[in-house]
Every structure is written in C-alpha cells, then in structure tokens.
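First the structure, in the form of structure tokens, and then the observations on it.
Missing here: one protein chain of the complex. Every other protein chain is in place.
Right, chain A next:
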Amino acid sequence: MNHDPYYWGRPSDEVYGQYNYNIANAKNVEQHNQNNSNFPKMNTQQPIITGTSVISSKFKNGIIIAADNVGSYGSLMRFNNIERLIKVGSQTIVGISGDISDLQYIQRILDELEIQQEVYDNDGGDFLIAPNVHEYLSRVMYNRRSNMNPLWNSIIVAGFDSEKKPFLRYVDLLGVTYHASTIATGFGSHLAIPLLRNLIPENKDYINVNEEQAKKVIEDSMRVLFYRDARSGEVYSYAVIRLNEETGKIEFEFNKKTKVEDQKWRFAKDIRGYGSTQH
C-alpha cells in the first residue's frame, strides 16, 4: 500500500506499476492528466502583504479609530502609503488589518454595496449605518471561512447605531464578532488595549470619557505601537465621528498623514534580546 499522504491507501507504484486511470472509464482521468500537481486545490494559506493593528475607542458622543499606512511584506516595510480606514456612507468607518489584497477586495465590495444601497432606487432615508455594514461584513467573512477560503483580515466597524449611540464592533477571518467600547486588532490587542482599558475599564464607562481624553490615549497607543511593533509605521490616519449634541448632526473628521509625536528613544539603548547576540 502507498503511504504517501496524497495517495494513501492506493496500490504502491513499486509493486503494481503506475495506476491506469483509464480503467473502468474513471471520470477523473482528464483531471489527472491535465493537473499534474501533487497537491489538491488550495486557497489562501497565509497573508502576503499585511497591515498591522487598527485601534479604536468610543467616547461620550462618538468614536475614534486609527491605523497606520504601512504594508509589510514579511518583515520588509514594502509600502508606506496604504490607507486602511475605509469610509462607508456618511457616518461609518471600516478599519482593516491583515492581508492588503483582501483589504482591497473588501474595499471593492463595500463600494459596490454603497452604490447598490444608497444610489440605485433610493428614495432617500434608507442609508447604511454602522450596524448594517458590520452585519454585511460578518456574513461575507463567515461565508468565506465556511468555504475554507477566508479573507485574511481583522476588521473594526465604527460609527453610530439607529439610536445615534456610538457603535464599535469587530469581525475577523473566522467570522467571529464582538462589540466593546475599546477594540484593537493584531499587536494592538496586546499593546494598545491596556492603555485604552485604563481610560475605559468597562464597556459602559465610555460615557465618562470625552473626545480629548480618547484622542490622547489613541495617540499614546500609536506611539507605543511604533516603539514596540516592528511592523508599524510612523505615519497614520485617524478618523473621528461625533454627534454634535447641539445640532443633532453627525460630524465626520478624517485625518491623514498624522505623525507619531513626542517620540523619546532614550529607552531604546537598553533594549536587549530579540535574537540579538549583544547582551
């Protein structure tokens, strides 16, 4: 018997000669003749160009979300102009980390969604808000993972719900979803979440935090990530969506090419390890 994993259980060639697929008019003859690969069909096994963390937080009357502009090829900083925050509709931001080609695919389907839902046959009023966008993305992500062909991303959807309360929810390549007042993906879930939770210990506490406080912690988090996440960059984008309580209108602020400020590198000379031979 052949013990090769791809031919397991078949008669071994050494003993019986090459298997003749034409025996009994086997239907898979053509397939075997054309496709000489030793592997069965394969989908994405790993991301190629990647984006690192997205970090986000609610505050009293809005949300803030940030992501840097780096696209890494392994440990190489291959691109530094990747925009990973996508605006959907007038009051929703989708932040994406993970595979950049999958990010671009998601960007495309979100554009299509916007055209379909907000332009075609729209009589006004029926606009996509953050919970709708999140539900849609979670269906896409879960469908892809169920086909064993996931979109290799972690996604944060930020905006407002139908009651004009801040909305922040996560979905990833497995179709897992959860909501929280502070969410970070990738390395950020280790480095930024402690800082964010320091500001907002429990989900309900976001109402005690104002925009300046949230923004400061996001800036601090981006700095810490730039210090310690070797796939991160110095330049990042951040978006603030806030409800103006006087006018009742939702304000949208999208800032690009923001730099990590107040960098102090004195601690760096003391860093040891990371495979270095110096001690």
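Details
Simple rule for what comes next: a contact is a pair of C-beta atoms (placed from the backbone, for glycine too) under 8 Å apart; a residue touches a chain by one contact, two chains touch by 3 or more; residues count from 1.
Definition applied: contacts and distances are computed from a predicted model.
Choosing from "Zinc finger, SWIM-type containing 7", "Prefoldin subunit 5", "Proteasome subunit alpha type" or "Ribosomal protein S5 domain 2-like protein", the protein name stored in UniProt for the chain missing from the display reads "Proteasome subunit alpha type". For the chain missing from the display, the contacting residue among A:Glu135, A:Asp220 or A:Glu234 is A:Glu135, taking the whole complex into account. Summarising the interface, chain A meets the missing chain with residues 121-126, 128, 131-132, 134-136, 139, 162.
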